[in-house]
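Here the complex is missing a single protein chain, while all its other protein chains stay put.
Every chain is named by a letter (A and B) in the order it is written, and numbering of its residues begins at 1.
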Amino acid sequence: MAAVILSATGISKSFGGLCAVDGVDFALEAGEIHALIGPNGAGKTTFVSLLSGRITPDRGQITLGGEEITRLPAHQRVREGIAYTFQITSIYPGLSVFDNVALAAQAHGAKDLHAAVQAALQRVNMADLAAQQAATLSYGHQRLLEVAMGLALKPRVLILDEPTQGLASGEIAGFVALVRSLVPETTVLLIEHNMDVVMDLAQRITVLNHGQVLARGTATEIRANRAVQAAYLGVEDAEG
Amino acid sequence: MAFGPYLLLALMEGLVKAAVLALTAVGLSLVFGVMRVVNVAHGAFFMLGAVLAYTVAQYIPGPAALGWLAALVIAPMIVAAIAAAADTLVLKRLNYDPEATIVATIGLLYILEQAALSFFGPDARPVEAPFTLRLQLPWFGFSGYKLFVILAAIAILLAVWWFMTRTRAGLVMRATQVDRQTARAFGIDVDRVYAGVFALGAALAAIAAVLLVPISQSHYLMGGDPLLLSFIVVIIGGLGSLRGTVVAALIIGISDGVISMFYSPTLAKIIATAAVAMVLVFRPQGLFGARA
Partner (left out) sequence: MKSVALHLGVLVLLVVAQFLLPSYHANNLSRILVLAVFAMGYNIAFGYSGLLSLGHALLFAAGMYGAGMLVHHAGTAALLALLIGTLAGGIMATLVGLLALRTAGVSFMIVTLMFAQVGFLTILYFNGVTGGDEGIALTAPERQFIGLDLTQDAPRFWVALVLFVIALAANLALVRSRFGRVMLAMRENEERSRMLGFNPYVVKLQILVISGLFSGAAGAAYALLFGYIGGSFASVQYSILPMLYVLLGGAATVLGPLLGAGLMFYLIDFASGLTSAYLMVVGAALVALVLFAPKGILGTIRERWLPWLP
């Protein structure tokens, strides 16, 4: 078994009366693609926000590479190698694509900014858009830009919060190939509603429901899991 | 005069200040609470009320009380109209963007002050009190009009409270405060509500000013102090909370009255301003925390 790079133990977070994340234990193994799934409002975004430090937990512990980071502020966790792409696209709309990615590259301490930016943009096939203002990009390109910013950080762990939301189906194939090419140098934690993408990419899957871990295992195991079918896939089918 | 009676006098003067301040600050608080607009021109509306009170009183013949009463009705109405116009012509078109509205209301402040200077001149002018009853206490005499100011302020604050909680218009305002989008979805004309709230806030400042001018005098630069003090009150009371605002006005008004009786008013202002800045930095929800 590979080494655990990022782990959470008994982690909880409440908003007012609502317990959005409720005593979750979780371990991310170095080099894997791990999918986090669950119905809307299950607490997925809240959970990864706890991992990335955007919000602080009420209880529980988080470790990165064996060191406790529970109280570390978000910006320092990024410097330690946890990158996060927002579920709701968060870029610098007024700046050029180049500047957007350059900010990530220089935060990581890149010596040759142009080379670093070009490399990141090439991976998402946007090298020719470097001069364009980010606000004028299509929605799909804005999502990819955010992924490129994550890549330019050269993180140890890349957390992607519903990255394919809003991508055209043609773009999704390219995106799947991109994510696959990141491992094993980078470990990927992927929140995703698109089951094809999940089954295609993830070595392991964790299912959240009502802030608790409902099931975990390989794609086949999850597919066969009754509880998951009832709580999640059933809902998904009924909707679809 | 012995210390005891001197303190009593200071307290009574402080209470008068608190009364005027509460009215002014509630206007500011209302505008911030419902519209999320920090109105830097609030002091200018106060000043406008005072200056107009003088002007109206000039034109009304007969006893002083008549002129003052006319001013009490007319000055706030004119100020409210100006405020409503400013809201519709400027603030609304800025989409109530918080920073842009602050810049715009600073501009409005300059415009109103300078307009008052042009039409009214640079001199301070008194307005005659509507009556000159004097209360003789064992140690000192106290103006009956000042007592009246306190009572009038209480009555008006009660009326505002009744208006906000018991009338349909007040309900609509509070609904808009809670959620602008939903209010619009329920068919509330948010634009009109905003114009109304802005006018009401300005009118309260103007009423406070009309109450004050027989004691203080009117001058085109007189808006600075009420603005600063109202800010202090609104912040300490918790931004947007009416009950907190009134309590804070009492504390600030009375302590301002007492402190400036014993110490230099400049020093009092320095301490008060610094303290309030610290409250905003360390307890942004205000000292009382409660949201009304």
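In this section, contacts are C-beta pairs under 8 Å (C-beta built on N, C-alpha and C of every residue); 3 or more make two chains touch, one makes a residue touch a chain.
The model shown is predicted, which means the values in this text are computed figures rather than measured ones.
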Among B:13, B:87, B:113 or B:256, the residue in touch with the chain that has been omitted
B:113
Option from B:88, B:216, B:255 or B:273 whose C-beta touches the chain left out
B:273
Among B:94, B:147, B:175 or B:215, contact with the omitted chain is made only by B:94
Touch as defined at the start, partner being the missing chain; which of A:90, A:136, A:181 or A:220 qualifies?
A:90
Name, in rising order, the residues on chain B that touch the hidden chain in the full complex.
38, 90, 93-94, 98-100, 102-104, 106-115, 117-118, 122, 228, 231, 235, 264, 266-267, 269-270, 273-274, 276-278, 280-282, 284
What does the interface between chain A and the hidden chain look like in terms of residue numbers?
52, 54, 73-76, 78-79, 83-84, 86, 90-95, 99, 102-104, 106-108, 113, 149, 153
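Convention: only the chains that are shown with their structure count from here on.
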Would you mind pulling out the distance in Å between where the CA atoms of chain A average out and where those of chain B do?
52
